[in-house]
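Following: one structure in structure tokens, then a few remarks.
Shown here: the complex without one of its protein chains, the others still in place.
For reference, chains read A and B in written order, and residue numbers begin at 1 within each chain.
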Amino acid sequence: MALYFGDLLPFSSLLLEGLWTALYITLVAMVAGSALGVFLYLGKVGPGKAVSIFCTCYIEAIRNTPLLVQLYLIYFALPALGINLEPIWAAVIGLTLNNAAYTAEIYRAGFESVPHGLREAGKALGMKNAQIVRYIVLLPATRNVFPALTNQLILLFLASSIGSIISLPELTNAIMSVSNTTYRTIEVLAVGGLLYLGVSALLSLASKRAETTLFRWAVGARV
Amino acid sequence: MTVIFVENLNKKFGPNHVLKGVDCHIREREVVCVIGPSGSGKSTFLRCMNGLESITSGSIVINKHRLDDSKTNINLVRQEAGMVFQHFNLFPHLKVIDNVMLAPLKVAKANKDEARAKAEMLLAKVGLAEKMEAFPGSLSGGQMQRVAIARALAMDPKIMLFDEPTSALDPEIVGEVLTVMKDLANEGMTMVVVTHEMGFAREVADRVLFMDQGLIVEEGSPDEIFSSPRNARTQGFLSKVL
Partner (left out) sequence: MFRAFDWQDLIPLAKGAWLTIQLCAMSGILGVIFGLILGIARTSPSRIARWISTIYISCVRGIPILVIIFFIFFGIPLLFPGLELDKFTSAVIALTCFAAAYVAEIVRGSIEAVSRGQSEAADALGLNYWAKLRYVVMPQARKIMVPPGVGFIIGLVKDSSLVTVTGLVELTHAGNIVTNLTGDPIMTFLTVAAMYFVICYSISLLGRLYEKRTGIQVDPLKLPEPASV
């Protein structure tokens, strides 16, 4: 069969709008989710036993079930309880709640992998625990966490395609509707795939850049 | 004047009885080297002296602060007893000068210019004036350890505790760290040094403690310990390392 991309031209704005929606929900879910993740992490490692158990259960529940099922619960189940959600908000909430559990685990691993000796050195200088966290542990931990967080951002962007299943007009949804109107399935999947690929590559490139400029001190250091 | 009293110090890690009644008094301006086989409890002993390990029983008094008293402000004690670690533990995200200034600024609440002047002075003293603006990651091991010494000195400690400060260093740069420590000893700093550098102990120490299996088995002047050890275990240990 012959490939022909010309038929797609009239739909380019539809695809770009889809891409924009995908980026939008990704960013909102990333910001909200990684903030929520901070509280989950603090709750999990904090002194409150009940809170800690709750946070652990939440994190494990999210990490051991598919995002799609979580999304279905939000999109189909909440209306049954009388709460109606637009697809876009269902997607944002779903991705946020999901992302929070993953970022909480990233924070945990990031803080745990700061060498214990740094805390001890702070203690030996007479610093209080809060000061040790603020002035000694925080930055190395941030540096440890950064690549995993940016990777999470990319995963989230790819995961946003799941919104198409609840008929949110994001990129994957746009791809499928263009395919249904033009029957240029292969072509539009290729173009759409390239759009996803391009954005993920850009995000990954940008994060590498950001990493080397933000954490100059880490070059050659054993953090 | 005695500045460190350790009496009947016991430390257990769970069932593992690591220190089994250590007694030791250290006078002001005294340099004490602690030697002994691996696992004998040297590090634990040192770490108990500034509260990095809690005490199971017994008592430690550092500069009139009782460490076994829960009302003692441990952070105050730590300001008076500086510590240097085997693996330097420099803060990787802070420039050399900021490593040295951190505790004066945040703990002693010194003003910024004074803290900086002092940090510059200390770094010059350990021979690293030109590395002030470097990050620790770019330094050699010997340089890192000298920064760590300057960092500890910035709090004006009355006592310095060293835990194998040269064990992680290449042989050819051990000397530069030992020189700094010798200068410190000559200035009259009270020092407790856990070390495998017998040459340093012989030359600089006023007293050498030999630890084995959680006890100070023998102590005396370097000459007594190295030339005519009385205890069989000391003799055995020294015959292996000398």
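By definition in this document, contacts are C-beta pairs under 8 Å (C-beta built on N, C-alpha and C of every residue); 3 or more make two chains touch, one makes a residue touch a chain.
Because the structure is predicted, anything quoted here is derived from the model rather than measured.
Q: As a test of the contact rule: which chains in view would the missing one touch?
A: Touch partners of the hidden chain, whole complex considered, are A.
Q: For a quick check of understanding: of A:Leu16, A:Ala35, A:Ile53 or A:Ala201, which residue touches the chain that isn't displayed?
A: Reading the full complex, the residue touching the unseen chain is A:Ala201.
Q: Of the listed residues A:Val31, A:Val69 or A:Ala210, which contacts the missing chain in the full complex?
A: Reading the full complex, the residue touching the unseen chain is A:Val69.
Q: Write the list of chain A residues that the hidden chain touches.
A: Chain A touches the missing chain through residues 1, 60-61, 63-70, 72-73, 76-77, 80-81, 98-99, 102, 105-106, 109-110, 113, 144-145, 147-148, 151-152, 154-156, 158-162, 164-165, 172, 175-176, 179, 185-186, 189, 192-193, 196-197, 200-201.
Everything below uses one rule, namely that only the chains that are shown with their structure count from here on.
Q: Rounded to a whole Å, what is the gap between the Cα centroids of chain A and chain B?
A: Inter-chain centre distance comes to 46 Å.
Q: Along chain A, where are the residues that touch chain B in the complex?
A: 115, 117-118, 120-121, 123-128, 131, 135-136, 139-140, 143, 215-223
Q: List the residues on chain B that touch chain A in their complex, please.
A: Residues 50-52, 75-79, 82-83, 85, 87, 89-95, 102-103, 106-107, 135-138, 148, 151-152, 155 of chain B touch chain A in their complex.
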